[in-house]
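Of the protein chains in this complex, one is absent; all others appear in place.
Up next is chain A:
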Amino acid sequence: MSLFLIAALPFLGAVFPALFIRAGRNASASSAGLTTLLAFIGLMLHAPAILRGEVVTARFDWLPILGLNANFFLDGLGFLFAGLILGIGLLIILYARFYLSRQDPMGQFYTYLLLFQGAMVGIVTSDNILLLLIFWELTSLSSFLLIGYWKHLPEGRQGARMALTVTGMGGLAMIGGMLILGHIVGSYDLTVILQHKEAIQASPLYLPALLLILAGCFTKSAQFPFHFWLPHAMAAPTPVSAYLHSATMVKAGIFLMARMWPVLAGTPEWFYIVATAGLVTMVVGAVIALFKDDLKALLAFSTVSHLGLITMLLGFGTKAAAIAAIFHIINHATFKAALFMSAGIVDHEAHTRDIKRLGGLRHLMPVTFTIALIAALSMAGIAPLNGFISKEMMLEEASHTGWLGNAYIIPGLAVFAALFSAAYSFRYIGHVFLGPKREDYPGHPHDPGFGMWAAPAFLVVLVVLIGLFSGKIAEPLVQVVADAVTQQHPHVHLKLWHGVTPALYMSIFAVVGGLLALLAHGRLEAIWNALPRPEAKVIFDHIIAALTFVADRMTAGLHNGSITRYSLVMILFCTGVSYVAFDSGTLPAATRTVQEAGPLAILGWFALVVATGLILRHHHNRLLALILIGIVGLVVSLAFNYLSAPDLALTQISVEVVTIILMLLALNFLPKETPREIPQQTRLRDAAIATVGGLGVGGLIYALMVRDFAAGTISDYHLANSYKGGGGTNVVNVILVDFRGFDTFGEIIVLGIAAMVIFALTEAVLGSKVRAYLLNRKPDLPQDGDPHPLMMVVATRVMMPLALLVAAYIFFRGHNLPGGGFIAGLVAAIAIVMQYMASGFGWAAERQRIFYHGVIGAGVLIAAATGMGAWFNDLPFLTSAFGYIHWAPLEEFEWATAALFDLGVFLAVVGAVLLALESLSRFAWQPGMTSEHAMDINPARDDEPKIKSEV
């Protein structure tokens, strides 16, 4: 099965549990299980090749220039982890089916679990480190969902937040480290990076990259001092804990350290950072674990401790230590998942996880006891179980590793940690299962059904088998993984009995010491409780609170809700940047002669300046300001026409009409006066800013206009090819529908979206309590006694076909003469709006049922279909075609596919404009307003004139 499919399967399958939950919990669990099983089988099909030492790859170059490739590869290391993730995932799915209660939303659980599983498989099979980073972040996010699965528990939510904060921050650091690594090597492909050990370790950026990547690994794998999140994540349901903290999430950091081992390990920096962090974590985790009364907390800290052990081994940087680390990864996954599941069973049956309230369960739960006993003994490192072998190997490596020249620190602390490890493992057995039966269990403990203990039982069988036949079962796998981790071929030989070595003495000492420690547990606990120790959660909460405080102050200080202030900052910033740009550039001499201005131009300019001045003077009177701004718009349109831009003039004047109507409609509901509330000082300051801005912009455009282009323009190309290539003589129109058709296509979509936004806003406002206000609203200005006057109604009826004819004319001539879809659309829209104005919106809308959403959609689709038509001729999107047709009585005329595109533009514009205006009109609707007749006073009618008010 392709690696793409294996990585994608959990994601694809994630929808099924959520869907199938309607068919029952078994269906939901089965769909999750089948998906995982399928991926697992797919993976196992590669097993023979992997065990032969081959590497399976799947490559998809997405953006090779940026190094963004969806490349996957599977070697021994990836195979081991993918196998653990999918294999244990399968067992967890089975276990969770029986663990979760009826109240828990099981579909959600399996969906989250599969998302998480997919992200993990992605991490371990990615070849591209950028892809790996994405999966890495996905595990943080999906584990957040899993840890916080019991949303009603505050500890669950807090634990999930803490896990996300810590691992997410580590992930961010790792992004930096990975990018540095890619920069050093010049490739983001792992397989390439792994070949460049010398280049990476010689680079001055080695240390920063190492620190950043390790920050990601240490946070994920809960290494000291980031270990504190893991125990808090125990608020999750036990299947989640068992999955995340035995085989997957926390192993992701370990995986990455192993993956990067060939290029990062072997330096003193690596040794002192990684081995030391691992050593400290191992000791700290083991000691705390012994004094935890919560079963899951005990297991959580033991996980921390064992992760420290693996990290330390990887940190040693020797091949033998790496082999020990790999083997312990396998062993830890098996016994720890089994232990978590057995703890879950105890919790499920006895209704408590408090060791102080348990004991004597072996009589009541013999099966669970057997499973827990084997797994715990393996964790303690008792022969002949698998935990014994890897612990021996660890002690062996520790015994001949010095730290800063001291040969005793590492072996001593390793034995110390092993002692505590044995002690808490024994405590798990002794204080929970052994001892006399009690009468005061909160529940009625008994062995659960087969479904619940099947998964842990399977795992402990593995624990025993790997322990007894390590050479047969585990050795080939460990061999290929070791090859992958070291990128060499070290000799792997696993066996139960190594002879009488220092490691054996250390091991015996640890086990005996562990037993003694358990016997003295009561006294040790008293000492432990008397010791002052920092509570990680309190420190974490304080740091977060401080950060939140700073962020709040920053945000509140900058973002204080005053839009005026934001505008001011923006304007000042733009002015400042422009000044700096101007000041640092050079201004060559003017090259163009200034053109003579005719009297018409001076007149227009004069009108514009006076109107603008009056707006500033009288903007408090809003209606007056609106009329004055219409004058400005008119002058601008005339100026466009005067300055050889007829298309712009037509567009500007029709947009002007629509805009003013829209603003008038809105003003109907807004206050008619702006209060004079701004102090004079502020007004003067604003005037000064505005003057500076205006002078700057005016000066800039003047400077531009009196100089020629600094470089050649592409306009000549458009002029030369408009007719030849586009079949039209109106170059502006040809640019819009042909040369830059894609821009126009985007633009009509934007226009359509704007109209939809307006529609949605209207729906939202009218759906709120505002509607009651609008329905009972009394107009605040005296209303016209005859809102639908006869003259206007008759005139607009006559004008409608004329206006539509003009629109059609403008549309058709657009390709060759000023006009086109935009302008035609606006003219047509105005023709319809006139009907609204004459007879009232209600009357007109009843007679003309056009679904404007559909018009917009049709416009966009027609434009898109026209563009796609080019594909059938193997041409790029929106390539236009044109030709000439000669029909007998008519003159020869031209057709172009661009006209069809322009039709799309036309429809989109009509729909958008009318939808916007229609939405506004709906605000004015009041019951009984829609008049029965087109005009209120009609001499041809006998009935009493009904005069109603409408806007």
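By our rule, a contact is a pair of C-beta atoms (placed from the backbone, for glycine too) under 8 Å apart; a residue touches a chain by one contact, two chains touch by 3 or more; residues count from 1.
Note that in this section contacts and distances are computed from a predicted model.
The complex appears with one chain absent; UniProt names that chain "Na+/H+ antiporter subunit C" among the candidates "Na+/H+ antiporter subunit C", "Heterodisulfide reductase subunit A", "succinate dehydrogenase" or "L-cystine transport system permease protein YecS". Only one residue in the set A:S470, A:S722 or A:S921 touches the chain that does not appear here, and it is A:S722. Only one of A:G360, A:G381, A:P818 or A:G869 touches the chain withheld from this view, namely A:P818.
The hidden chain makes contact, of the residues A:P154, A:P366, A:G694 or A:G854, with A:G694.
In the complete complex, the residue from A:S31, A:T125, A:S880 or A:S919 that touches the missing chain is A:S919.
Screening A:L90, A:L307 or A:V658 for touch with the missing chain picks out A:V658.
Hidden from this view is one chain, which touches chain A at 560-565, 567-568, 571, 592, 594-597, 601-602, 605, 608-609, 612, 615-616, 619, 622, 625-626, 629, 632-633, 636, 639-640, 642-648, 651-652, 655, 658-659, 662-663, 666-667, 669-671, 674-675, 677-679, 681-682, 685-687, 689-691, 693-695, 697-702, 704-706, 708, 713-715, 718-719, 722-723, 729-732, 735-736, 740, 743-744, 747, 750-751, 754-755, 757-758, 761-762, 764-765, 768, 770, 773-774, 816-818, 822, 909, 912-913, 916, 919-920, 923.
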